[in-house]
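Only one protein chain is missing from this complex, and each of the others stays in its spot.
Right after this comes chain A.
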């Protein structure tokens, strides 16, 4: 892992002695591109937006003037106009943080996300701040799914309102996206999460990711996680999740409001790359990851062939 990180600083990843395969692939990709068969997927993401509808006020505070849904939407529209295959994802804690939530209960947050055409979100702990009922009441304003695989909501009002995962089809690609939530006990008032049962995120993640990658043959598996980036104790976090699972390509994280300089690439249980990214909070940043794929015939290319990583977009 240390080696991975070190190499990552040079914006390039090689795993073992198969770097030449990557180079060969790159040449092939020119052919694929010429044939129009190379597929590009653009992931855009936010986390912990916390009811920040407008930019932070100009009051001398650290984040003054940053964020705002109107700018985020304009940027997303621009990227959508340039890119064919875009997924817009959020990692939870949509609710709480400005009087917009206190007054309107999350109605506006979800309406604006729908207007921006978000593809999916997961459940953050603050999304329970008006109780299960408060979240349920606002769901008609969301025309995107809430993905959560490790909360059993059977005995709650949300029993039919969420799904563990969703498979998106974009330009011939299949992208499996699932959601993970944090332990609510001790964090959220018990009356607000009611009969929600928290299930082990590692076990659920392994099960769900294997299903998406092996059974449903997804080309990419993304986890929307509200577990938090990392902790000093051994509480489960995105770093623990990445190292303890396989079949997850990307973890879009939240909860800890972490501003990562660049996404972190962790070696997972399979020795493959699981990337973690989190973009602070309040919609101050929008994260973007472009993935390039090329078609291949069965058995010619092994799963988990190393791929090139750049911390900048192609010009």
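Just so it is clear, a contact is a pair of C-beta atoms (placed from the backbone, for glycine too) under 8 Å apart; a residue touches a chain by one contact, two chains touch by 3 or more; residues count from 1.
What we mean here is this: contacts and distances are computed from a predicted model.
A.B. asks: What does the UniProt entry say the missing chain is called, choosing from "Peptide ABC transporter permease", "Transcriptional regulator", "5'-Nucleotidase C-terminal domain-containing protein" or "Chemotaxis protein CheY"?
C.D. replies: "5'-Nucleotidase C-terminal domain-containing protein"
A.B. asks: Kindly state which of the options A:149, A:184, A:205 or A:220 is in contact with the chain not pictured.
C.D. replies: A:220
A.B. asks: Using the touch definition up top, pick the residue from A:73, A:163, A:183 or A:244 that touches the left-out chain.
C.D. replies: That would be A:73, which touches the missing chain.
A.B. asks: Which positions on chain A touch the chain that was left off?
C.D. replies: With respect to the unshown chain, the touching residues of chain A are 22, 25-26, 29, 39, 53-55, 65-75, 77, 96-97, 99-100, 102-104, 108, 111-112, 115-116, 129-130, 172-173, 186, 189-191, 217, 219-220, 249, 262-263, 275, 277, 279, 283-298, 301, 305, 307-314.
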